[in-house]
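Every protein chain but one is kept in place in this view of the complex.
This part shows chain A:
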Amino acid sequence: MADQREFFYRRLHSFLGVVPIGIFLTQHLIVNHFAVYGEESFNKAAGFMAGLPFVLLLEIFIIYLPILYHAILGVYIAFTANYNTKRYGFFRNWMFALQRITGLITLVFIAWHVWETRVQIGLGNADLDYSLMEGILTNPFMFWFYIVGVIAAVFHFANGLWSVLVSFGITQTPKSQKIATYACILVFFVISYLGVRTLIQFAYGI
C-alpha cells in the first residue's frame, strides 16, 4: 500500500481548524466581549479563564499545538498553490485565494498577539487585565492592525467551516454547498461583530 500520510495530514489539518481552534476563537471573542459591559466584567471573565485548573496544559493541547500544526501545514499549502483568480475570477476561486491570504495574515497577527499578551504575562512583564489591552489598542496603528488581524482570523474560520463541510463530505450537492455559503457568511458577520465591537471598546471606551 502506497503512502497515505498526506491524506491523513490534510484531514487532520481541516479538522483541527474547527475543533479546537475555531471553537477556541469563538470562545475567546465571546469572553473578550465582556469588556463592552465594563472593565470590572472583563477582568472577572478573563480572570476566570486564566484561573481554570491545569490552565497551561489546556493551553498547550487545545491552543498552542493545534495552531502550530495548522499554521505550519497551512503555510506549506498556501505556497504550493498557483493563484489564478485573474484568469478564473469565480467566487469560489476568490474564496480559495482569500482563505490562504487571510491564513498568512492571521499567522502574523497571532504570533504578535501572543507575544504581546500571553508571553509578556508569562514573563511577569504585564498583568492580564483591561488596562493591558487598553494600552495596546489606544495606539491607532495597533488598533487597525488588530482590526485587520481579527477580521482575517474570523474570515479564515468562517470560510474554513465551509471547506470542512466539503472535505468531510457533508455538503455534496451544489444546493447544500450554496446554503452552507450563506450560513458561513452569517457566521463571519456575527463573530466579526463580536471581535470588532470589543476592539472599539478597548480603543475608544465606547
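Throughout what follows, a residue touches a chain if its C-beta (ideal position, glycine included) is under 8 Å from a C-beta of that chain, and two chains touch if they have at least 3 such contacts; residues count from 1.
What we mean here is this: contacts and distances are computed from a predicted model.
Peer 1: Pick, from "Cell division protein FtsX", "succinate dehydrogenase", "Twin-arginine translocation pathway signal" or "ABC transporter substrate-binding protein", the protein name that UniProt gives for the chain of this complex that is not shown.
Peer 2: Protein name of the absent chain (UniProt record): "succinate dehydrogenase".
Peer 1: Using the document's definition of touch, tell me which of A:L52, A:L68, A:I170 or A:I185 contacts the absent chain.
Peer 2: A:I170
Peer 1: Just one of A:Q27, A:N84 or A:T138 touches the chain that is missing; which is it?
Peer 2: Touching the chain that is not displayed is residue A:N84.
Peer 1: Which chain A residues touch the hidden chain?
Peer 2: For chain A, the residues touching the absent chain are 1-11, 77, 79-84, 87-88, 90, 92-93, 95-97, 162-163, 166-174, 177.
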